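Every protein chain of the complex appears in place save one, which is left out.
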Amino acid sequence: MSRWRSLPEPTWARVSYPQIDFQDIYYYAAPKMNGAPKSLDEVDPAILDAYKKLGIPLREQEILAGVEPQNRVAVDAVFDSVSVVTTFRAELAKAGVIFCSISDALQEHPELVRKYIGSVVPVTDNYYATLNSAVFTDGSFVYIPKGVRCPMELSTYFRINEKNTGQFERTLIIAEEGSYVSYLEGCTAPQRDENQLHAAVVELVTMDDAEIKYSTVQNWYPGDANGRGGIYNFVTKRGDCRGKNSKISWTQVETGSAITWKYPSVILRGEGSRGEFYSIAVSNGMQQVDSGTKMIHLGKNTTSRIISKGISAGRSQNTYRGLVSAHRKATNARNFTNCDSLLIGNQCGAHTVPYIESKTSTATFEHEATTSKISEDQLFYCMQRGLTAEESTALIVNGFVKDVLQQLPMEFAVEAQKLISISLEGSVG
Amino acid sequence: MNVKVTTIRTAAEAALIERFPALKAGLPGPAAPREQAFATFMASGLPNRRVEAWKYTDLRAAMREAAPLAPKPDAAQTTVALKGNSPLAGQGAVTLSFVNGYHVGTEGTVPSGVTIVPLAEALGSGHPLLARMGTLALAQGDTALALNTAFMTDGAVIHVAAGAEVDGPIALTFVTAGPSAIATAARVLMVVEAGAKVLLVESHEGQGKLAHQTNTAVEIIAGDGADVQHVRLGLNSEGAVALSTLTADLGAATSLTSVNVALTGAMVRHQVYARFSGGDARAQINGATLLQGQQHADSTLVVEHAAEPGGESRELFRTIIDDEASGVFQGKIIVQPHAQKTDGRMASNAVLLSQGAAMYNKPELEIFADDVACAHGATCGALDDELLFYLMSRGISKAEAEALMIESFVGAAIDDIAHEAIRDVLHGLVQEWLKVRAARINAGAGV
Partner (left out) sequence: MLEINNLHVKIAGEDKVILRSLTLKVAKGEVAAIMGPNGSGKSTLSYVIAGKPDYEVMDGEVLLDGVNILEMAPDERAAAGLFLAFQYPMEIPGVATMTFLKAAMNAQRKQRGQAELTTPEFIKRVNAAADLLGIPKDMLRRPLNVGFSGGEKKRMEILQMTLLEPKMSVMDETDSGLDIDALKIVAEGVNARRDPEHAFLVITHYQRLLDYIKPDTVHVMSRGRIVKTGGPELALELEANGYRDYQSAA
């Protein structure tokens, strides 16, 4: 904490916000419940209701309601920084998978947590990560043992309820040799006039031949049309491909938050490892998004792929910022980056700031970026076939982001598609 | 929350600060613009890696000491300096020669419609066109340009009359020479009135291995419908830290073509600030850079589309990097909210010839208008193995095959020069560079 106090707030991103009074945010807010909840039945029905309105997948609600669907998803729900429930724990334990809150993990598997926590994102990494390290209260912990393919999708729901809350959860996922896990993260917050701060840290570690697929659908409250209220989403996410031929894939659909400032990154340390980043960032109203990725090629024959689709509407500003670097020893490193921006309306901005650093001649980096607006001719064509202006826009936008949507698990993709349409409501004049 | 950092001046910064008051008194023209520019420098100091625009080119580290500003050379020094034959000699209809940043002579005839006044003279007499010097807001705050303004010794003020179709190139040759490392600061202002057409060629030449510190700036102001071509050749001394800035303020329906060819110098940085002030202008801005040894070259470019229709900009930067050399491309296209219909396309392609070579690309788009089509592409990698194999299978040696591929790769950036003879000279210089490289490889293979 004392280290954090001594750091200046970073100012380099293309975002602007009033200086946050960090004394004004409750660092830890337990959800208002009577006693420790043992099951979701004890969760405030108003919260579940709000869930519904905010577009939590229907299947998720069924799980919460105790209905067992066909494709099961284990859920860890984190409300206001406290993990309230983790489902399917017993069944996962049979496969050797540990999926629980960090606080439980500290009790039950302290050696694992100590070995890995802070090893990818050190305490001193950056301003908000330092703050998180100082005050983090809970989060999810996942451990996939050697050779295990996690039998179901794991999922965490984050939700900020209390006003003036800062949410500072921490997620740690470890995939041992030859293992695989797909992890989904959903974020929601109800409407508030005040700004809330979300400063999470996510750390991923993959050993030889292991793979982690991490998907996020972020729908924090973006503030009203005049930019009042909304979440400040300053998140540090980083994966470390430590083992040979390991793989980390980030997929994100960012539609919410007043300000989003995040760069899910991959350190490609293991020989032949692969990093992927697929992103859809939608901004409308007064939202500001500054997001992208870092692909740090350290090992031989490492590959990475970046597909970023930014959509700006209203008076929003949407920036892609990314780094691809190859160090001297990263021979035969390969990167392909495609970064497209779509503008809807003439009061928004779309920006692209890639850094491409190659220190070896055998690396091949390709980067392409385009910015364009929704074509009037395409809109007219769709409308001639009977679609309304909004339906036409949604259809074209969905086509624009298709390459990324395909990376999401099916149910999430459908949900994300709806979210994008909802986020763009009112953007077509 | 923000912590005040006490500024610690480097030796070079301290030297510049100490020398400025005395130098300012001896340099021509009013002191106020120099003082203002120096204040800009004082505020930032010599840029280092923490300054975003200089992230990959640490000027503070490269300039450990500030070389003394060169005095005006005497006749003997001038004769010695001009003895070397400039590759572009004889290309200009009129050629102005500069030694160590001072005008030393003019050859040929000034074409009709053109007036040229040496800058020192213009500053001394309060030339009316000087009111337009340093007016491009986009470039204000730039440290290299500010240092040039603070220390400019001489240069030229060129005026091209409205509608004049200038016959033959206007050539400027800048030679840096002397027994020890010196600093130079030359400045050129060219005002091209509406509908005029002109080609400006600058050649920067340095001899030997000395670490000269050159800083030149060329400002072009193009009136509506003007057609301006600009060619710049950088053949600095081997140890040179060479900074150059081109600013272009483009009126409606103007056309600008600018090609920079950079070959030598230890640390060179060429900056372009181009603003589309009038609607429907067109600019083609290119760079061809060939690097070897420990060289470092930086091409930094900001293109601002600020009028409607936003016009068309094309940027093509080709970089070849051998040995332990490093290349930088930073390019930013800005489209202002009202600059609808802007069509901007920027490409930076680099070929790394050796394992120790490095390339840093930072192509940026900053777009505030919706009806635009903008794109950038950046690639870096080795020469295409398959193509190389194909050529070699036809009996061409590896070095020769590489040379062919490099020549066509870099040549694409040079080909936009309309003037055939000058284009040929530049192609020839690339071929010469490749010959030297091939000889080095062959010599190495023989050992």
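Here the chain labels run A and B in written order, and each chain numbers its own residues starting at 1.
We adopt the following convention: a contact is a pair of C-beta atoms (placed from the backbone, for glycine too) under 8 Å apart; a residue touches a chain by one contact, two chains touch by 3 or more.
Nothing here was measured: the structure is a model prediction, and the numbers come from that model.
Participant: For the unseen chain, which displayed partners does it touch in the full complex?
Facilitator: The chain that is not shown touches these displayed chains: A.
Participant: Which residue, A:E177, A:E366, A:E391 or A:E411, contacts the hidden chain when the whole complex is considered?
Facilitator: Answer from the full complex: A:E391 touches the omitted chain.
Participant: Identify the residues of chain A touching the omitted chain, counting contacts across the whole complex.
Facilitator: Given the touch definition above, chain A has residues 375-378, 380-389, 391-392, 395-396, 398-403 touching the missing chain.
Simple rule for what comes next: only the chains that are shown with their structure count from here on.
Participant: What whole-number Å value describes the gap between the mean CA coordinates of chain A and chain B?
Facilitator: Spacing between the chain centres: roughly 43 Å.
Participant: Where on chain B does chain A make contact in their complex?
Facilitator: 1-3, 52, 55, 321, 337, 340, 350, 352-382
Participant: Please name which positions on chain A make contact with chain B in the complex.
Facilitator: Result: residues 6, 8-9, 12, 19, 328, 331, 341, 343-373 of chain A touch chain B.
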